[in-house]
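Every protein chain but one is kept in place in this view of the complex.
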Amino acid sequence: MSSTIVSLTDIHKHFGSNHVLDGLNFAVESGECVGLLGHNGAGKSTLMNILAGTLAIDSGEMRIGDRKVAAHSVNDAHLSGIRCVFQELSLCPNLTVAENVRVLHHGLSGWGWRKRAARLITEKLDEIFPDHGIRSDAVTSDLTLTQLQMVEIARAFTEVDVPVKLVLLDEPTSSLDSTTADQLLNYVQTATARQQAVILISHMLGEIVRAADRSVVMRDGRVVATFNRGATKNELVAAMGNVAAETHGSAPARTSNTGELRVDLAVKGERVTARKGEIIGLAGLAGHGQTEVLLEVFEQARRGSSIANGTVAFVAGDRVRDGVFPSWSIGANLSISATPRLSRAGFISLESEAALGQAWRERVRIKTMDMNQPILSLSGGNQQKVLFARALAADADIVLMDDPLRGVDIGTKLEVYRLIQSEAEQGRTFLWYSTELDELVYCDRVYVFRSGHVTGCFSADEFSEDKVIKASFEEVAL
Amino acid sequence: MSPFLAVRTTLSKPWLWSYAGALMVWLITIGGVRGQGAGGIVAAALAFSVFLVLVGLGQMLVITSGPGNIDLSVPSTITLAGVVSMQLMGGASQMIVAGALAAVAVGIVVGTFNYGLIRLLRIPPIIATMSSSFLIQSMAISYNEGARAAPPSTLVAFANGRLMGVPYTAIGVVALAVALGYVTTRTVYGRSLSAIGQNAGAARLAGVRVERTRYFTYAVCAVLAALTGYLLAAFSGGATLDMGDDYMLSSIAVTVIGGTAVAGGRASVPGIWGAALFLFLMVAMLNALGVGAGLRLVITGVLIIGIIIFASKPKN
Partner (left out) sequence: MNALLQPARLRAALPVLSLLIVVLPMFYLQPQTFSYFGINTLISLAVTIVLATMAQMCVITVNDLDLSIGSFVSFVACVGASVLQQSTVLGIAVLVGCVLVYCVIGMLIEWRNLPSIVVTLGMSFVWLGLALLLMPTPGGSTPEWLQQLVQWHMPVIPLPLVAAVVIAVATHFFLMRSAWGTLLRGAGGNGRALARAGWSLLWARGLMYALAGVFGVLSGLTLVGFTTSADANIALRYTMISIAAVILGGGEFVGGRISPCGAVIGALTLTLAASLLSFLEISPTWQIGAQGVILIIVLSLRAVIGRTRA
């Protein structure tokens, strides 16, 4: 017996002159998992914020159950059983896991609240992610990114006084490794079986195909296609409006390289080497030492040691934390690493800087008319392109990439892959940490990491996804 | 850029409002005293504001270097430099340059010490500069034991002298401000400072020389404070142990009212002069209107809060 949990009819939403939602019709029934797909800028986040109560609709009708809702607030959403797990984590780092549960539930106070909160979160974590190993009295800032995501997801499913009817998950597996992602997708099935509903926003088409009962594709602020379970990845991609679909696996054959050795770092179990013109992949489950290797190479290169020979540039994966300078323009963000080259006696030549910006805007296809616009006016994918351009404009011998394409739309990804290949052909060395197996086909050599050790090293001919996965899970005696 | 756009861009600059405020207050004052001595008030404003601007420029750099970065050692550095340089010169005109160099040396030592505390001991800037200010103050007290040294007469003449009504010191500090404005916008150091102020981690990963920039910032701030002590002692006829007290809160006030972002990353050099003039003229206006010290302080405080509210946008 299913009933409509929430329905949106002809919703319009503007941000200034930007028509973000343009006649959106969307509904969720209990007991179903709805996959939500679309390019960056299609309106998915806005839709999610409207359901969560953090944004108001400009026009249209919103109903929760049978009730027509005029002004939907965050508290309304909570009381209606709607829970959201946003991409940016909503945990307080200074509080413990149990204390963060209290933050979500207004009714969790009074004598013994701490024990109740601890029990709630531990039970839910056990239910969704068996063998999670997370203590409820752990301070949140001590947890890894994966654990944080697990806690946030589990917390969303906890119930104190209001039953959970609908859970929105925005890119929930972006920080999870394959085991926990698997556990989550299994749990989605369990949840829908007991008549809860889940909205799953994901760029991972494999996940959508597996978990969603119904897939909704958004484009330009409205729903353009709906598929039932059984649709193929290609059908979904085609509906999103991207012509260049699956081109993975068509990377050019990598010839063996005898260029100068640029990186020679001893990591437990192996030496990670990289030559001029090579693209080296760092693979494995998320958070197993890959970023540490990148940062070590960065340090060594800056110090001018023999371990990393040459100038170095870094492309951040978490652009808010490690990359973007929010007060600056696009051009200033792009040129910052190149400023020593653009200046004489410490004074920057504005003409050279502008020329640099124009050149890279065209090369990387940054969607803006004016490089003097603030960087935050760009979409996430385009901001990521600027960070790439920054690293490449620095004209460094070694470019380190910290899983920069996580959560980026497929169009941007393909453009960046092309860029990496062409730069490598001209002699640049890339050290590329990626959590997506598809991307590793572009690499000359892949090192697989587990618990800070290198458990596998595959050259381009030896490479296969199965081998990488196997090495990712190989137990390492610590 | 079209003229209309240029005008609009200029009008949106934060520091403009500080000059508007200064102008308004000056108009009220000369209106209140019926136009007498209007020029004199401006000259006095320039003469007295010079010191606050000099200190404020240094504080502005520190504030820009990161959220919540403040140099609290500025007042004690002013005092120590004033005491040391006056004692060294001993009233002799030929020692003027030596005195200035001694002040600069004090500044460099203090700046290095501050930076050392922050970098080596990983102490937050507010606390590091607060701790060192305690030490510096004690040093100034102990150095000052003895007769109060009078500044050399030629230096006093310079510090109080004017060129067509505009104090020499003001001319110098305006030139300094122009230079510093250029530095913060057009040099590698200036970009590095702004980058670090917005996100030090990202700046480092982008290849910015974070530690070098930080050191330079604290050193320059301390040197400017020291030079302020040197000039202020010359201006007032000698160094006293409380000469720096007024500059603690007002150096922060002048930076913020002038449009520099307290969260860091955005320096506003022109605003420092505007804010300093505004503060001085406001005190002068209130004095002219016969307002007592207590009420004057309350009005100053309310005005500072009013200005920052006016310049702010509501949280979305």
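Here the chain labels run A and B in written order, and each chain numbers its own residues starting at 1.
Here, a residue touches a chain if its C-beta (ideal position, glycine included) is under 8 Å from a C-beta of that chain, and two chains touch if they have at least 3 such contacts.
The shown structure was predicted, so the numbers you read here are calculated from the model rather than taken from an experiment.
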For the chain not depicted, the shown chains it touches: A, B
Residue, one of A:Thr9, A:Asn94, A:Gln358 or A:Ser464, that touches the chain absent here: A:Asn94
Of B:Ala157, B:Leu249 or B:Leu289, the residue in touch with the unshown chain: B:Leu249
Contact residue for the chain not shown (choose from A:Ile5, A:Leu24, A:Val69 or A:Leu104): A:Leu104
Residue, one of A:Ser59, A:Ser73 or A:Gln189, that touches the chain absent here: A:Ser73
Residues of subunit A (touch criterion as defined above) contacting the omitted chain: 52, 54, 73-75, 78, 84, 86, 88-95, 99-100, 102-104, 106, 108-110, 113-114, 141
Positions on subunit B where the hidden chain makes contact: 67-68, 70, 72, 117, 121-124, 126-127, 130-135, 137-139, 141-142, 145, 249, 252-253, 256, 262-263, 292-305, 308-309, 312-315
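The criterion applied here is as follows: only the chains that are shown with their structure count from here on.
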Residue numbers on subunit A that touch subunit B, as the complex places them: 298, 313-314, 316, 321-328, 332, 336-337, 339-340, 343, 346-348, 350, 390, 394
Touching residues on subunit B, where the partner in the complex is subunit A: 186-189, 191-192, 194-195, 198-199, 201-203, 205-208, 261, 265-266
